[in-house]
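The complex appears here without one of its protein chains, the remainder shown in place.
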Amino acid sequence: MLLSELSYSVAELAERFGLSSHGDGTHRIDGVGTLAGATASQLSFLSNSKYDAQLSATHAGVVVLREENLTSCPTAALIAKDPYVAYAKIAALFERLPSAPPGIHSSAVVAASARVSNSASIGPCCVIEDGAVIEDGAILGPHCMIGTDCTVGAQSRLVARVTLVIRVTLGKRVLVHPGAVIGSDGFGLAFDKDHWIKLPQLGGVRIGDDCEIGANTTIDRGALDDTVLEEDVRLDNQIQIAHNVYVGAHTAMAGCAAVAGSAKIGRYCMIGGNAGVLGHLELADRVTITAKSLVTSSIREPGEYSSGVPLQANLQWRKNAARFKHLDEYARRLSALEKDKNHE
Amino acid sequence: MLLSELSYSVAELAERFGLSSHGDGTHRIDGVGTLAGATASQLSFLSNSKYDAQLSATHAGVVVLREENLTSCPTAALIAKDPYVAYAKIAALFERLPSAPPGIHSSAVVAASARVSNSASIGPCCVIEDGAVIEDGAILGPHCMIGTDCTVGAQSRLVARVTLVIRVTLGKRVLVHPGAVIGSDGFGLAFDKDHWIKLPQLGGVRIGDDCEIGANTTIDRGALDDTVLEEDVRLDNQIQIAHNVYVGAHTAMAGCAAVAGSAKIGRYCMIGGNAGVLGHLELADRVTITAKSLVTSSIREPGEYSSGVPLQANLQWRKNAARFKHLDEYARRLSALEKDKNHE
Partner (left out) sequence: MLLSELSYSVAELAERFGLSSHGDGTHRIDGVGTLAGATASQLSFLSNSKYDAQLSATHAGVVVLREENLTSCPTAALIAKDPYVAYAKIAALFERLPSAPPGIHSSAVVAASARVSNSASIGPCCVIEDGAVIEDGAILGPHCMIGTDCTVGAQSRLVARVTLVIRVTLGKRVLVHPGAVIGSDGFGLAFDKDHWIKLPQLGGVRIGDDCEIGANTTIDRGALDDTVLEEDVRLDNQIQIAHNVYVGAHTAMAGCAAVAGSAKIGRYCMIGGNAGVLGHLELADRVTITAKSLVTSSIREPGEYSSGVPLQANLQWRKNAARFKHLDEYARRLSALEKDKNHE
């Protein structure tokens, strides 16, 4: 557990985050922890009722919780309508990021035509190519490449080993994790009699403000128009976004999800882990797709959608799965029996 | 949209690509665009009938299309049997790749025993190890590693951050996108009573001419023999090819597909996004696997194959999915009813 050098009193936290406090307001907090693991100098939170039972035994110095849980709290408390949101904001006080001093590390390679803000931090072994722009306060960790005609917006952070290939624009406060590749060639091929011909990928990628892109996620650039993520889109690790996909603001995708070419995802959508969306489809706003589901046609109404079959012990599953191959036949036989019944 | 400094007249394009033209042959084209977005100095195309309606309203300077669409075309036209293929060839004229001057960047680290052609371009922060060979005109973007005893064939291009681990041979004109790892250890383990023992992976990887390898795709080297891709194999992003897989020429795989160890995929196969092929199977030539399907036994006949169940609203899906666990029982009960019926 990381301890910040800073500490805050319970009363200071209450005032800073607009929460009401109970118990000793002078008690000082220098970090955060789980209900089960937090010490007397740490703050914890109770949001999921699954953990209610841990509250009475916690050794945390203060707990962020809903008013209804206050009576079970053995220590100081901060009352929040949404304890998880309140906790997220408070915990940010205790995050210690590696230092990133302004300036260009001596091992970085920066093209003469690139423009790097004086307040930007360019880490070791970074490569910045022709026409690239790094705006104020942007941080590039080690091993990043900013390709030709790419822009990294102000206050954005590329943690390490991020590759922007060509014609990629990141908005402000974009956070990109290691291994992400943005602006790679879309998978555009035409079949010419007996072999493949490649379609040049002449578009780019536009990523809105406050987006987050996970580790080893890939986002291809567009064939003609751009691939687009609106603001506050949140992508987990190992997600694949194909060329000319358009993702609406505030949509979140869990690890290993994939969206095929030219699909248009609405705003406030939630795409589950390893779910897939086929190409050229449209998803309305506020559509949720559960894990490992495959979307094969457009979805016009908000709501939760799923595909797949449940897990079973292998021996039972084998029997059921074998029957699936005859489902159409069974349905016909069922109808035939019903018809016979009605004719009796 | 990228504009080339070059421009071509409609008549020049017709002649160069063997197409017949209609309308003003002197009109000059300096780029390409979609039917909806192209300007008067740009070329567009109509291949998918889904976009027929956009033709009459296009502002493109010239449109590549089938003869049957000519009457609806409000501007100059180039007639092609396959407009998509013709467009792919024409659009390549307007692609501007980052410059890659011959020579070795001062920040690259090249082993004394490596052989690098004078016409090859080795970018910043590349590392080339013992016994590696970089042939004529090959281009390595930033952050590539060419491991021991690897060869990069003539005119191949490793866009950036490509890692060839050991004993990897790329043919000519191979294109590899950022984050790809080729020649990593196959996942070979033997279970020795209570723990795992690793099998050394002593083979290599051979990639044929004109292959394309997507971003963050991984291709393991063989345990004893090599992992092989024949010529013109096209792999999208985040594909996993295990050790000793053999992929026939002209096969294409969409994003996040995976092939397990020692599987043998035929020629001209199409493997859909996130589809999987289990180990030691064989797929005939011209087999198509649709997205997210799992191949669990060998396929001897060409054709299209699928698995999975359709997406539904979650509440309906839950009811159906729960029933799947009893499918074998239902089939038995159906047969029992039929038997009763016949005995009446």
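Per-chain numbering from 1; labels A and B assigned in written order.
Here is the rule we go by: a contact is a pair of C-beta atoms (placed from the backbone, for glycine too) under 8 Å apart; a residue touches a chain by one contact, two chains touch by 3 or more.
As the structure is a computational prediction, the values presented were derived from the model and not from experiment.
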Open item on the list: With the missing chain put back, one of B:27, B:89 or B:143 would touch it. Which one?
Closed with: B:143
Task: Selected residue (touches chain absent from view) among B:185, B:209 or B:285 - done: B:185
Open item on the list: I need the residue numbers on subunit A that touch the omitted chain, in ascending order.
Closed with: 1-2, 31-34, 37, 82, 84-85, 87-89, 91-92, 94-95, 98-99, 105, 107, 123-125, 141-143, 159-161, 175, 177-179, 210, 212, 214-216, 232, 234, 236-238, 250, 252, 254-256, 273-274, 291-292, 308-314, 317-318, 321-322, 324-328, 330-331, 334, 337-338, 341
- [ ] Provide the residue numbers of subunit B that touch the chain removed from this figure.
- [x] 107, 109, 125, 127, 129-130, 143, 145, 147-148, 161, 163, 165-167, 179, 181, 184-185, 187-192, 194-200, 202-203, 216, 218, 220, 224-225, 238, 240, 242, 256, 258, 260, 274, 276, 278, 288-290, 293-297, 303-310, 312, 316, 319-320, 322-324, 326-327, 330, 333-334, 337, 340
